[in-house]
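First the structure, then my questions, so here it is.
Missing here: one protein chain of the complex. Every other protein chain is in place.
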Amino acid sequence: MSRAYYMITNNPLVITSTYKNIDIVPVKTLGIMDVLMTTRDFLHQGHRLITHPLTGSLKPNENPYKSVLISKKQDVCDFNDVALLEQCTASAEKFIKGKALPKYCDRKANDFMLVDQLLIEGSLK
Amino acid sequence: MRLELGKINIKDVVLGSEMKVSSGVLTVDVNQLEALVLEDDRIQKVTIELAKPGDSIRITPVKDVIEPRVKVNGSGTIFPGVIDNKVAQVGDGRTHVLSGTSVITVGKIMGFQEGIVDMSGIGADYTPFSKTLNICVVLEPVEGIEPHAYETAAREAGLKVANAIGEAGKTVVPDTIEVFEHLGLVGQAMAYPELPKIGYVCMLQSQGLLHDTYVYGVDAKNIIPTIMAPTEFMDGAVISGNCVASCDKIPTYLHQNDPIIEDLLAKHGKELNFMGVIITNENVFLADKERSSDGVAKLAKMMNLDGVLISEEGYGNPDTDLMMNCKKVERNGIKTVLITDEFPGRDGKSESLADAVKEADALVSCGQGNLVITMPPMDKVIGTLEDIETMIGGYDGSMKEDGSIEAEIQIIISATSAFGCNKLSARMY
Partner (left out) sequence: MKKFRVVHYINNFFAGIGGEEKADIPPEMRVGAHGPGLALQQAFGEEAEVVATVICGDSYYGENMESAEEELLEMIKEQSPDLFIAGPAFNAGRYGVACGAIAKAVQESLDIPVVSGMYEENPGVDMFKKEFHIIKTGNSAADMRHSMPKLATLGMKLLKGDLIGSPSEEQYHTRGIRINYFNDKRGSLRAVEMLLKKVKGQTYETEYPMPDFGQVAPNPAIKDFTQVKVAIVTSGGVVPTDNPDRIESSSATKYGIYDISAYEAMPSDVFTTIHGGYDRTYALEDINRVVPLDVMRELEKEGRIGSLEKYFVTTTGTGTSVGNARRFGQEFSQKLMEDGVGAVILTST
């Protein structure tokens, strides 16, 4: 199995890091939704989902940063992956509904970045 | 494997200069504990404070809750693989419990701190730890410490303190002694051939920093599903490194006092044959989820189980593991009941879980975490209120001028923990 990946992420700590066999796909906006939408678009084109889109217990209404790993290799679109992503999107939406992402001071924003980064990195071998 | 669990009922705790239990009163040696914690040079300052049921005290931010226990005899020590580098098999012999007390580690690790324990008022109704005599260990790390290091330091501090306090119970005659015996898988099957064989699938949080659990000191991220005896949990074989979402957190205390294990053991040999515990993890890699859920289904089948209870820790990512475990176990012809909490949004109208399968037709709900309540101000705060508004469940404006807190019950420690320790539930209107 190919070990090349794309990392879809809006996390500055992740964007500025280098990982072996992983190309970064940066997303500009904060919050989870655009990361999920970009991931969805890739899945439609046949990339496979490698990590779960809802990592961590920090809820989508408060966590500005999210990284998702997908395969670089394209195949036939996998409907299970798409279904999982749609469910995650629905789940994220219900948390975000009616709430704006808080504006964090640098230290706190950094904490959020760090946890997202470590959750993704923790499984990379 | 045979364990005698001796419970020493503690009626009160006082701070003092020795560690002892006498007539149900626990005295804790403050100097000893402080010195013990400060052995770790990652920690700059520590204070020991008490919080008792009914006090007007708010404890926050809480990192872990741990019950003081001690091995009286039998192999190993409490919290194997973590304290003092001792790692030996636990779960047999005799263990004493200082029942009714807990050690609570308090301290800021990151910007989104974990939650609140109120000892009185409406907030107290939602946490099990408003009913315990709490010895709070308030920690301050050295300047500039990296979060990973601080998490480890705080985790170890709590376990060391609980251990040291537990020692006070070693020679005390317990008020009650329960005996739990595991006859081996074949032995159990032969001992109760008529009873349904029940297993407990215990899902352990394992996503990464502040989202970890340790089994005999091993990071649960790195395990493949395996079988454990219920008594191993009683001796602290599984400890918590998870401190992000308060309401469905499983603190070490709940691993030690797993209500599912308790309720299964209560019926063991009478209505069911409790065959054992299958532990598994909740990794972020989908391939890991497939591997682990396959392993769970296989072990359940190898154990010839008729039914399993499956609990989880966390939300979102773990919901997928929960459903995979359910689906694969059911397809092996084994019945499942899932225990989980819910997040249907503030208005209660959205789908509660992030994943669903049609095989999950038997589910126990531990309540929904989005309910907003207002907790009255408390006379005393152990810890700090600084980060209330960035805690999960908190938001801009949560902290009121008069000291009361309006927040989702997500902010309360173990309010909706999916081990089912509370009576809180949710129903459909």
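Just so it is clear, A and B label the chains in written order, and each chain counts residues from 1 on its own.
Criterion: a contact is a pair of C-beta atoms (placed from the backbone, for glycine too) under 8 Å apart; a residue touches a chain by one contact, two chains touch by 3 or more.
Worth saying up front: this structure is predicted, and the values here are computed from it rather than measured.
Undergrad: As a test of the contact rule: which chains in view would the missing one touch?
TA: B
Undergrad: Of the residues B:Glu351, B:Glu389 or B:Glu406, I need the one that contacts the missing chain.
TA: The one listed residue touching the chain not shown is B:Glu351.
Undergrad: Could you tell me which of B:Ile48, B:Leu272, B:Met375 or B:Ile411 touches the chain that is not displayed?
TA: B:Leu272
Undergrad: Just name the one of B:Thr77, B:Thr95, B:Ser130 or B:Gln368 that touches the chain not displayed here.
TA: Spelled out, the listed residue whose C-beta touches the missing chain is B:Gln368.
Undergrad: On subunit B, where is the contact patch with the chain that was removed from view?
TA: 125, 196, 198, 259-260, 262-264, 267, 271-272, 306-309, 335-337, 339-340, 342, 344, 347-349, 351-353, 356-358, 360-368, 371, 409, 418-429
Operating definition for what follows: only the chains that are shown with their structure count from here on.
Undergrad: Show me the residue ranges of subunit A that touch subunit B in the complex, using the header's touch definition.
TA: Residues of subunit A touching subunit B: 49-52, 54-59, 62-63, 69, 84, 87-88, 90-91, 94-95, 97-99, 102, 104, 107-112, 114-115, 118-123.
Undergrad: With touch defined as at the start, can you tell me which subunit B residues reach subunit A in the complex?
TA: Against subunit A, subunit B makes touches at 110-112, 147-148, 207-211, 221, 242, 244-245, 248, 283-289, 314-317, 320, 343-346, 350-351, 354-356, 389-390, 392, 395-396, 410.
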